[in-house]
Structures are given as C-alpha cells and as structure tokens.
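What follows is a single structure, and I will ask about it in a moment.
The complex appears here without one of its protein chains, the remainder shown in place.
Labels run A and B following the written order; every chain starts at residue 1.
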Amino acid sequence: MNQQLTTGIILRRTDYGEADRIISLLTPKHGKLSLTAKGVRKVKSKLAGGIELFSVSQISFLAPRAGSEIGTLISARLVTHYHHIVEDIDRTMLGYDLIKQLDKATEDNPEPEYFELLQQAFEALNTREVERNLIQIWFAAQLLRLGGHTPNLQTDTAGNKLEPDKSYNFDFDRATFVLHPEGIFSSDEIKFLRLLFSGNNPSVLGKVINASTLITKIAQLVHFMRQQYIR
Amino acid sequence: MRILLVEPDAQLARTYAQALHDSGHEVVAAKTAQSAIHAADAHKPHLVLLEMQLVSHSGIEFLYEFRSYDDWQNIPVIILSVVPPGEFAGSRQLLEKELGVTGYYYKPHTSLAQLCQLVNQSTVDV
Partner (left out) sequence: MGQRSRKLAATGALPAGRQVSEQLLLAVSEQMKLPFLQIARAAEYGQLQQSTETLPDIQTTADAAIRLLDNYLFGARLGLEEQYALELEPVSVSSVLYDAGQELDQLAKLYGVELELNVAGKFGTVMANRQALQSALISLGYTLIEALPSLQTKDHKLQLAAHRCRYGIVAGMYSSVEQLTADALRAGRKLHGHIRQPLATLTHSSGAGVFVADTILQAMDSELTPTRHHRLFGLGTVLKPNHQIQLV
C-alpha cells in the first residue's frame, strides 16, 4: 500500500457522492492535495475534530491512482487548532478570505513557502493582539513577494537611491517610487514597506512605532498591487 | 415553513420563536453553531435565521460548514445579528455570493413584525 504521511492545512471541504467528502489540503511537500474522506457524512459534521479549518493536521493518505487527481484520506490527527480565530467573527471572516486568496494565487502547484505563509497567517490571526489590518496587508505583501512581484524599494524611477529626506509617489506600472516634491510617501513608509516585504512576522511588524498610521498610508498601495499582479 | 433559528440568548430565542410560531411557522431553535448543524440535519429547515455572534464557533463558521453540504445549498440564510451591518461592509460579497446570505438585518432595528414580514416573503424550493 502506497500510504504516505504529511502535515497539511485544510483549505476546503465539499460533498462528494452519497456519503463522502472531498478535502482540499495545502501541504509543504506535496503542494495541493485533494483527498476523499470516505463515509464521514454519516454523522453530519463536526465543527471540532481532526478535519477542520484553521488547523494544521497530520494526514495519512493513499496517493491518487493513475488517471485520477484525487487520493484517499486514511486518517487525520489534529496537531494545532487555531481556535481563537473561530471565536471572533472578524478574524474568522479574514481567515476565510486569506484561504481563498491563497487558493486562487496557487492554482498551479505551490512551493513549500505557501504552506509556511498560511501557517504564519493563522498564528497571527490566532493571536488577538495582532491587528487584523496588519495581517491583511502583510499577507498581501507575502503573496506578492512569493509571486515575484516585490516592488523596487531601493531606487527610484531615475535609478537613484531612495533618500530619507525626500518624498515620493508610487508608479504602479513600474512598481517603483518616483521622486515628487509633494509625494505622499516618505522614508517612514518606505522603511515599513521594506520590513513588510522582507518576510517578517506580523507580530514583529506590529511593534514598529506608529505601525497603525503607517499601515493606513501604505494599505492602498499594497492591496492595489495584489489586485494587479495576483489572480 | 420550518425555520432554523440560531440564537444564543435564551430570552431572545423564546420571544423570536413565539412570534414566528404565531405567524404560522414551525421553529427549531439552536444556541450554538454545532447544535445548529445537527438541527439542520435532523429537521431539514426551509430557512435559517442566523445570529453571527455565537459562543466558541462564530456564525461565519456555521455558514461555511452549512454551505459545504450539497443538500443545503439552496436553503436561504438571513442574518439577524447584534453586529451592525456596517461592520461587515467589506465582506458583503463574501456573505452574499459565496455563502448565499439573502439578507442582513440588525437586531436592534428589526422589530418582530418586520421579522415576520421578511420571513413570510422568503421562499425556498423544498
């Protein structure tokens, strides 16, 4: 029997056939997996259990047979459940939104970094002190970074180093800052963007002085970029 | 019509259930997201009235679980919540298009008479 073991984060559960469910998982080594969970609809749903959202589980499964894209789930054991997420409506909404964004952005086989990204996002969402809008903007920045769309945060459109005492606007076509005497971005925003795109944990970013104000100023830039470059 | 009322407060649940019953509907009440899933399975409602602010698992989690079952895709869900609708303005598309929420009503601004009226206006293919 070609039984395999993996950790995974559940992305979706849907009905299949008369008694089964299809579980879509994101895993570090196997990318996205679709597995049939047989007979689990006999007792309709457990909102708590081995197969639930906002959790990392240890999954054993049979790989898909030749010609099929769907494997078979043998067992699921809950490793970490980020239960604080589901206690708060706003965080639950954001959690589902992030899962959807990542699902869409990784329709082809995703690298292991996407698994780590989602896990970090859940950890941040699970920590109630980390602000939601910070998690939202951080996640968008990581999707851009992993998709190879990090903006140029070192030089302006003329090729000159970005300077601390100057102001800039952002050129979305070139994903680069352009020097402007009345530009809306200054060195504080640019430094924060560098931290954001360097893959730092959101709880670390939250400790930056004036983080809330900086987030408000750069949110539109990051979210617009995400809409432009990521499906 | 058989209505699944997902309402965590015992007093409010009683009042809403009585008003809906007087309006000619059968009401099945559930206090939590998990018990609401079990109740939906046992009683096959024609309509769900859902409070978002529940204990342990939020109304959103209930909705995602509820909508993941084929036989529950067409059952309309009306949100009747203490959470003001403006707070979810950014997620309206998610609620309406993905989760099949047909209405969002703010409890303090929705009288019993209004509730019975909007329930009576809801139809579902059984």
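Structure notes:
Following the convention adopted for this analysis, a contact is a pair of C-beta atoms (placed from the backbone, for glycine too) under 8 Å apart; a residue touches a chain by one contact, two chains touch by 3 or more.
Just so it is clear, the structure is predicted and the values come from calculations on it, not from any experiment.
Set against the missing chain, the residues A:65, A:104 or A:128 yield one that touches it, A:128. When the whole complex is considered, the residue among A:87, A:103 or A:188 that touches the unshown chain is A:87. Touch with the hidden chain on the side of subunit A covers residues 84, 87-90, 128-129, 212.
Contact residues of subunit B toward the unshown chain are 8-12, 15-16, 18-19, 22, 31-32, 34, 51, 53-56, 58, 82-83, 107-108, 111-113.
Throughout what follows, only the chains that are shown with their structure count from here on.
Listing the residues of subunit B that touch subunit A in their complex gives 33-34, 37-38, 40-41, 52-53, 56-62, 64-65, 68-71, 83, 87-88, 91, 94. If you check the complex, the residues on subunit A that touch subunit B are 12-15, 21, 41, 44-48, 53, 86-90, 92-93, 96-97.
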